[in-house]
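Here the complex is missing one protein chain, while the rest keep their positions.
Moving on, here comes chain A:
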Amino acid sequence: MGSLLRSEEMTLCQLFLQSEAAYTCVSELGELGLVQFRDLNPDFNAFQRKFVNEIRRCEEMERKLRFLEKEIKKDGIPMLDTGDNPDAPAPREMIDLEATFEKLENEMKEVNSNSEALKKNYLELTELKHILRKTQTFFDEAEFQHQAMHDPYLGEETMGLLGEESQRSGQPLRLGFVAGVIGREKIPAFERMLWRACRGNVFLRQAEIDKAMEDPVTGDQVLKSVFIIFFQGDQLKSRVKKICEGFRATLYPCPETQSERREMSIGVMTRIEDLNTVLGQTGDHRHRVLVAAAKNIKVWFIKVRKIKAIYHTLNMFNLDVTQKCLIAECWCPFADLDRIQQALQRGTERSGSSVPSILNRMSTKQEPPTYNRNNKLTQGFQNLVDAYGVASYREINPAPFTIISFPFLFAVMFGDMGHGLIMFLFALWMVIREKQLQAKKIDNEIWSTFFGGRYIILLMGAFSMYTGFIYNDVFSKSLNLFGCQCDKDYTPASLDNNQHLQLNPNGSYTGTPYAIGLDPIWSVALNKIAFTNSLKMKTSIILGVSQMMFGVALSFLNHRYFQRPMNIICEFIPQVIFLFCMFGYLCILIFHKWTHYTSDMAGNAPSLLIGAINMFLFNYPKHSKLIYSGQPGFQGFLVVIAVLCVPWMLLVKPFLLRYQARYGQPFDFADVMINQGIHTIEYCLGCISHTASYLRLWALSLAHAQLSEVLWTMVMRLGFMFDGFIAPFMLVIVFFFWAGATVIILVVMEGLSAFLHALRLHWVEFQSKFYKGEGYMFQPFSYEHILDHGGEEN
C-alpha cells in the first residue's frame, strides 16, 4: 500500500485476452476496479466498433426496464433494493434476460391497452351520466321559458314584429340540439367561435362537472364541463358539429323526452357498475405483474448495465491478426499487479478457456494518471485539493498536510467554543449515522455537499473548540476556569460600578499567568480589542510565514525526488533565503518582543511595524528605539541579501541551461527567460502579498468575535431586562431568537466564509509554493462507479 504523500506508481500494461475469455476477464477487472483502459480505436465511430450490436441489445433491454420502472413508479409499488451485487451474467444468459423483458413488456403493454380502452369506455359513460343529469335542468328551464313565450298574458304589444309573424305562420318553434362534454378551459374560446361562426343563431348552455375525470391516455385529472347547444336547421347543425369536433368536445346522443332520458340514465348506471368491476380486475392483474417485476428490477438493471459496460470496454480493444485474441492497453497501479493477475486468472477459469490471459508491462513516455488511495476521512480533503488541480504524477500531494492545517486555519478564524461545539455535534451526528444516511440516497445538492464533507466539518468543529478555548470565547462570553490572574482591585462589586474599565496590565497583573488561553478579565475590559488585535495579528504572521516556509520546504522534496538539482540551487535556496530575510526575521522579532518586554516596559517597547518599515528604507531616526545594538547594520545586511536573491532566482537557471545546451541542441532562450521571469516575479511579490494575505486570519477572527458579541448584547441581553411574571416568557422568546440567529448567521454563514478563506489560503498561499497540479485523474473501469452513476455515461 502506498502512502498519501505521493500518488501511486502506475504502469502501462498490455493485455492479451483470448476472445472467448475476454468477456469474463473484463468482468472480473470491473469488479476489481483497478485498471483504466485506453481507447485503442479512437478513429472509429461508435457504430463501427466490434460489439455495437451487443450494446444495442443492452440499450433495448434498458429501455424495456425503464418502461417497467416507469409503470412501477406510476403505481407507487416499492422497488426492492436488497443491495446485493450480482455478477455480470455470461453472454449466453443475455438471451434469457431479453426474453424475460420482452415478455414482461408485452404483457404490460397489453394490460395497458386493455385498461386504456376500458377507461375510455368508463369515461364516456361517466360523461354521458353527467350529461343526462345536467341537461335535465336545462330542459326544465327551457320548458319554463317556452311557456313564458306563449304566455297569453304577456300582451301583444310587447311582441316584436317577427315574433308575431312566426306565430301567425303557425309553426311551432322546432329547435334541434346537441349535447356534449368539453374541457373547461376551452369554454370561452368555444363560445366565441360558436357565436362568430353561427352569427349568434345558436344558444349555448353549460354547467361544470364538479368531479375531475381521468384522461385515459395520459392518466391526468382533467376538469370538464357539460354543454348543450340549441339551434335551428340542418346547416347550423353540421356547422356546430364541426366546431365541436375542432375543440375536441365529445358529443353524446341525448333523448328528447324526460322519460327516455331517465331510462337511459338507469341503463348507463348499471353499465358503469359493471365496468367498475372489470376495471378493478384489470387493475389487480396489472398490480400483480408489476409487484413481481419490482422484486427483481434493481438486480436486472445492475446486470444489464454491467453487460453494457463490458461491451463498451471490449470496444476499446484491438483484434490481433489471427482474430483469436484481443489486445488491450491499460494503466494500473504497480502495487496491484498481483491482484490484477489473479482477477485475470479467475476470468480465464470461469470462461473455461485453456489458454491463460497474458499481462505485459510496457515502457512508455506518456504521463501516467494520478491515483491516490484514500479512505473516507482523507477523501474529503483530497477533493479540496483536486478541485484546484489534480496533482502531477508522483508530485507531493498536499492533502495529508491539509488534513490538519485546513481545519486549524479555519479554526483560527472561527474560534469560539460554543459555535465549534454546534458544528462538531452536527458533523458527529452525520459521522455516526453515516451508513443509514448514505442508504437514504438523498438527492439534494446542499445536503450532499455537507454530507460529503462531514469529516472536514468534524475536524473544523473540534479545532474551533480548541482555538475558542485559547481565545476564551463561548458565545462571546469568557470562562474563568483557572482563576483570574489580576489584582485584587477588580472585585465583582468594583467592576459593576466601573463602566469604562481600561485594564492596565502593568500593576494589576499578579505575576503568574493564567494557565491556558486568554485571561477572562479581558472580557470586561474596554481595551480588550486593542489587546487581542495585537495578539492575533502577530499570530497570523507567524502562522502564515511558517506555512509558506513549509511549502517551500516541500518544493525541495519535489526537486530531490524528480532529481532536479539545478532547481534546488537556483530556486529553492534563494527562495528560502528571501523568505527568511524578509519575514522569518520579523517572526523572530515578534517572539523576542513577547518574551523580553514585560508589562512595565511596554510603554517604551519599540514598534515592530515602524521597525520593519525603517528596515527597508535604511532609515533609522536618532530617537528611534533599537531592540539590540547593531540592529541597523544587521538589518541592512538582510535586505541586501534578500535583494541579491532576486537576480539569483531570475538569471542563474536560464544561463546555466543555455550553457548546457551549447552544443547545438534546440534551445529557446527567450522562452526560458520569460518563464523564469514570471516565476521569480510571482514568488517575490507573492511572498509579500501572501504574508499580508495571512492577516485575514486576524481580520476574520475579529469579525467573528465582534459579531457574536453584538448578537449577545443587542439580543440576548434584552431577555434579562424584564421583571415580573413576564420575564421568563420573554427570556424564552428572546433566547430562541438569539439561538436561531447564532446558528444561521454565526455558525452557517460565518462558517462558510471562514471555510472559503481557509480554502484560499491553502490553494493560493500554501500550494503555490510547491504544487503544480497538472496531472489527470486515474479513472479505473469499475462497476461500482458505473452503477452509482446510473450508467448514464456513454
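Some observations on this one:
In the analysis below, a residue touches a chain if its C-beta (ideal position, glycine included) is under 8 Å from a C-beta of that chain, and two chains touch if they have at least 3 such contacts; residues count from 1.
Here, contacts and distances are computed from a predicted model.
Missing chain, UniProt protein name, picked from "ER membrane protein complex subunit 1", "Autophagy protein 5", "Histidine-containing phosphotransfer protein" or "V-type proton ATPase subunit": "V-type proton ATPase subunit". Shown as candidates are A:40, A:94 or A:197; the residue that touches the absent chain is A:197. Only one of the listed residues, A:99, A:175, A:189 or A:515, touches the absent chain: A:189. Although one chain is not drawn, the whole complex shows that of A:16, A:67 or A:737 it is A:67 that touches it.
Touch with the chain that is not drawn comes from one residue among A:56, A:324, A:592 or A:789, which is A:56.
Counting over the whole complex, chain A has residues 45-48, 52, 56, 59-60, 62-63, 66-67, 186, 189, 192-193, 196-197, 239, 242-243, 245-248, 794 touching the chain that is not drawn.
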